[in-house]
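A protein chain is absent from this complex, but the other protein chains hold their places.
And then subunit A:
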Amino acid sequence: HGPYQPHEPGYGLYQPGYSPYDDQIPDLNSQKLAIENAKAYLLESSTVSGLNLYDHLANMLTKILDERPTNAVDIIENISKDVKWAQFQKKMDTLRDEHEILPTFEAAEKRKALFLRANGEGAEELEEDIGETPLPNVMETAFYFEQAGIGLSKDESYHIYLALKNLITVHPIQTCRFWGKILGLEMNYIIAEVQYRDGEEEEEEGEEEEVTEEEEKGMGEIEEEDEDEEKEKDEPPKSTYKPPPVIPKEENGTGANKYVYFVCNEPGKPWVKLPPVTPAQIVCARKIKKFFTGRLDAPVVSFPPFPGNEANYLRAQIARISAGTQISPIGFYQFAEEEGDEDEEGGRDTFEENPDFQPLPVAEMVDSLSTWVHHVQSILMQGRCVWLNPIQKSEEEEDDEDEEEEKAEEPEELQQEVGPPLLTPLSEDEGIQNIPAWTAQPSTNLIPHHAAAILQSNRWPGAYAFASGRNFENIYFGWGHKYSPENHSPALPPPVQAEYPSGPEITETTDPTVEEEQAFKAAQEKALAAEEEEEEEEEAAEDDEEEDDD
């Protein structure tokens, strides 16, 4: 009697030696043979991969018993896959692995370099400058902003701290401030606001001016040659278009160019100086809205076409944000006492710290916006902080041309643009629709004793300011754009310009039709015939007269 098969009626009846858990082959020797056959089958190498099931199962079970994951039966397939995958990793390190340089390692090197102090020089300078250093206390500022939930991680703040220290040792800087961070598509910008020591202005400015003058002279020569050639040919009517006069940028150290800005993509990378901003760039930046890519030399493709590349656009946005959102508690800054300056156009533009400043309690700073003032001049519609009449300048420059024509075609007189004066309180700031320009909150409602007053700008989302006692600071974290509840609609292209005045010699007339031509001919012939008759009559009359006279 062999073991019962499942379809036979005796199957399953428990009989000694025949329970379902007994091996099917009762004989011991044939049992051993069966085991060896089974093992030989398991040890068969696969023709495809060279592995064999026996080793694979052994490895898998070893791994499971070593690691003891929970619910191993649910992930058994993945464990099997992992064991197979591990076969393909060569345990012997080849040279290729060693040479794999991840970009992360390079970045780590740069960051580590921040922490190394330059030997020799570093030690000497420390002794001299411990008293006064333009280096701002970035960590202290970060602490106050963190109370409001604003700011970068402590690691990054510390890296920026060290990067600013590097900046100061390289350039002759009087004051330095961490302005903020602007996010971009490929990389971000970390921005430092800096003021040079007096008299240490860069010599690069002079070089740039010389280069432009040479270019202009070269252009002038080329233009004269062209004009000579053209006079010989028949010229089309000249256009009467005169481009509006270029408004010159403000001097370094005043107005929108009061501070110099340095940017870098990551702490550890070298700082790059941004060029000063021109009014045309600010006027254009107001009309466009583009993301920053993170590369300073990227072109800004927009309409109206932006006069510059991304470095200029970045500088223009920084200027607008600073003008709109840099604030301080009232009384911290005061005007220098010089009465002669009051009559000057454009108001005062210099201020100094007030030594008698009494900080107001935090509750007052939060409740009323008139306890804060702007300490950066606002930018006028023209693009400058101090209004400049462009017409006067253009008259001086263009003396060569006919002055009579100039004065006759003078455009309507430009009115002087006036903006809010320096140190205006925030309560004068206009809101957008029904949203106030600033949102004020204390940093914590639970512990009012040590709270700081936090202001967030609603016109430039990302601009924050805090004040706590004598400490205050402004910062910007964002994408660099102004808030507008309406969708951005780009400027329409200007209407097509009239090229030349239309006159009779230029306007086309329709050619006469055949009938008109024939009618004209007939009329002409009639007229000729009529004239001949008249002449004949006159001749006849004259002949008669002559005959009479004789």
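Note that a contact is a pair of C-beta atoms (placed from the backbone, for glycine too) under 8 Å apart; a residue touches a chain by one contact, two chains touch by 3 or more; residues count from 1.
As a convention for this text, contacts and distances are computed from a predicted model.
I want to check something: the complex is missing a chain, and I'd like its UniProt protein name from "Radial spoke head protein 9 homolog", "Vacuolar protein sorting-associated protein 29", "Golgin subfamily A member 7" or "COI1, F-box".
"Radial spoke head protein 9 homolog"
Please pick, from A:86, A:381 or A:435, the residue that touches the omitted chain in the full complex.
A:435
Check each of A:55, A:146 or A:417 against the chain that is not shown and name the one that touches it.
Answer from the full complex: A:146 touches the omitted chain.
Per the definition of touch given earlier, which of A:197, A:242 or A:488 contacts the omitted chain?
Considering all chains, including the one not shown, the answer is A:488.
List the subunit A residues touching the unshown chain?
Residues 69, 75, 78, 82, 102-104, 107-108, 110-111, 146-156, 180-181, 183-188, 266, 268, 289-291, 433, 435-436, 439, 443-446, 456, 458, 461-462, 477-479, 481, 485-488, 490 of subunit A touch the chain absent from view.
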